[in-house]
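One protein chain is absent from this view; the other protein chains keep their places.
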Amino acid sequence: MSKLYFRHGAMNSGKSTALLQAAHNYEERSQRVLLTKPAIDTKGSAAIVSRLGVDRDVDFLLTPDLNLRDEFNALCSKIKQESGQGIACLLIDEAQFLTAAQVDQALEIAVLDDVPVLAYGIRTDFQTKGFPGSIRLLEIAHTLEELKTICRCGRKAMFNARKFNGEFIFDGEQVAIDGVDVTYESLCPACYIEEKSTFIEK
Amino acid sequence: MSKLYFRHGAMNSGKSTALLQAAHNYEERSQRVLLTKPAIDTKGSAAIVSRLGVDRDVDFLLTPDLNLRDEFNALCSKIKQESGQGIACLLIDEAQFLTAAQVDQALEIAVLDDVPVLAYGIRTDFQTKGFPGSIRLLEIAHTLEELKTICRCGRKAMFNARKFNGEFIFDGEQVAIDGVDVTYESLCPACYIEEKSTFIEK
Amino acid sequence: MSKLYFRHGAMNSGKSTALLQAAHNYEERSQRVLLTKPAIDTKGSAAIVSRLGVDRDVDFLLTPDLNLRDEFNALCSKIKQESGQGIACLLIDEAQFLTAAQVDQALEIAVLDDVPVLAYGIRTDFQTKGFPGSIRLLEIAHTLEELKTICRCGRKAMFNARKFNGEFIFDGEQVAIDGVDVTYESLCPACYIEEKSTFIEK
Partner (left out) sequence: MSKLYFRHGAMNSGKSTALLQAAHNYEERSQRVLLTKPAIDTKGSAAIVSRLGVDRDVDFLLTPDLNLRDEFNALCSKIKQESGQGIACLLIDEAQFLTAAQVDQALEIAVLDDVPVLAYGIRTDFQTKGFPGSIRLLEIAHTLEELKTICRCGRKAMFNARKFNGEFIFDGEQVAIDGVDVTYESLCPACYIEEKSTFIEK
């Protein structure tokens, strides 16, 4: 019986690197894996981009209306026909952007199709609220594992504070992909609470 | 800097025992702790009841309108005045029944008042949906630790299936405290999915 | 495929309570378990004694010359014949006192006989050196899980400092069961190093 893993960590904790390493570990043992991510994350278009300088295209992009299990099994069948090879693992990047239904489908892939699913993502948005995908993963994943990174103060970072033109900002839309104007800084709860109270006072 | 811990586990995984043991560990070292739980859980009235046969009254009950941090700090001040002793830890049983605001207050107790908070609870209800308190704990607790128990099939149990008069039931209110008619059985995802599909077919 | 778990923690972290709770969890689901511990630990003779006030006799005591797997399987066969029931789990208390060979046998019970083995014990002696059983468990257990307790200073305790007539002592035999003269206090590394340097200066 396979499991659904949620490997969560603040932004810039190395989740994409860990995903690419996990894929590499399977492939070194001649086992085939599939990579996917929600289409909402346009950072690397169809690529999973690690800040260590490694990147790789996903095998399929997930739009919100897609049934993850159907899509996965269709692709598995196609590969099985072409190469005779089964799929040893499904790896999902930016899993916080999955729909709740897609997380349920990921659990079914693990439990009913017996293929392990490794989902990497952040727990919460810039206001410390969960995304639909991360809440569902926190509810039903077999195993919750944390990838750690540090805050500017040296403690463990947990929250993903948003900056607009370099200033911390605590209101706005839930999703704003980091780019030129919008950036994120991973903070520990103490630094987050401090910055938020400074922001409110302004 | 203290931390907020969420020690989650399926029903009957030994959470109350673990809480009472943690309290005992502090007290053996002559450190004083406070115990609380949401008033919604009427199983043991004001007591934390372990299935191993140990029980103990909480220091205060939490109603949904109460500010946990204010209540905690008021009691700390009172004890400090009476005995000169500070509080080394706050322990919360049935933490899934906290309000989201009370979980935020628990984080503040850890981060701003520097007192560790150990919250014990289940992740999800009988329909595998989170409770307000458990979702907020999964979002913001520093550390997520699992207390494990087993399913009837020998695998790790995760879900809390509800039975009414001995039959599995998959619709109803989110909260129904176990008693004579209503009971719960902790199941692994595979057994849960199986029982649910049997229920739907009926 | 079952696993060998090493659940380690400093003295007085609640290992025996956790073991008895795990046994209880199995038995509530009508599954039968076996309990054992090395005969070297004479604290409760043939009983596993929890500081929370619960205790229970082991099913067999382990002397160093005993083959754990042979002993376990012989008892399983006997129970199977008498009651028709298989054994769902083997629980071992004070597992640091196992021989290295017995830990290898415990791994074989998990891997070859497909019965999960839960071994509870401390990592190190009063001089921070491992016991034969704990070193072997740290080397080959599938899963290492920590049961936490606190130091007098509030940090996590890790080391088991020995006291003789109330004074910390840093030389002597590896094994000295706590009783009237000899007691132990679980300390964090900082407090341990401090007490040790005070002792050396004397």
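We call the chains A, B and C, going by the order they appear; numbering starts again at 1 in every chain.
One rule holds in what follows: a contact is a pair of C-beta atoms (placed from the backbone, for glycine too) under 8 Å apart; a residue touches a chain by one contact, two chains touch by 3 or more.
The structure displayed is predicted, hence computed values, not measured ones.
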{"item": "Shown chains touched by the chain that is not drawn here", "value": "A, C"}
{"item": "Hidden partner chain, touching residue among A:Leu4, A:Ala22, A:Leu68 or A:Ala161", "value": "A:Ala22"}
{"item": "Hidden partner chain, touching residue among A:Ala46, A:Leu61, A:Leu75 or A:Ala88", "value": "A:Ala88"}
{"item": "Residues of subunit A in contact with the chain not shown", "value": "12-14, 17-18, 20-22, 24-26, 28-29, 31, 51-54, 88, 149-152, 154"}
{"item": "In subunit C, positions touching the absent partner", "value": "1, 107-108, 110-112, 123-124, 128-130, 135, 138-140, 142, 144, 146, 155-156, 158-159, 188-190, 193"}
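Quick note on the criterion: only the chains that are shown with their structure count from here on.
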{"item": "Graph class of chain-chain contacts, one of line, ring, star, complete, other", "value": "line"}
{"item": "Interface numbering overlap (same over half, different under half) for subunit A and subunit B", "value": "same"}
{"item": "Euclidean distance of C-alpha centroids - subunit A vs subunit C, Å", "value": "38"}
{"item": "CA centroid of subunit A to CA centroid of subunit B, Å", "value": "28"}
{"item": "Where subunit C touches two or more other chains, by residue", "value": "none"}
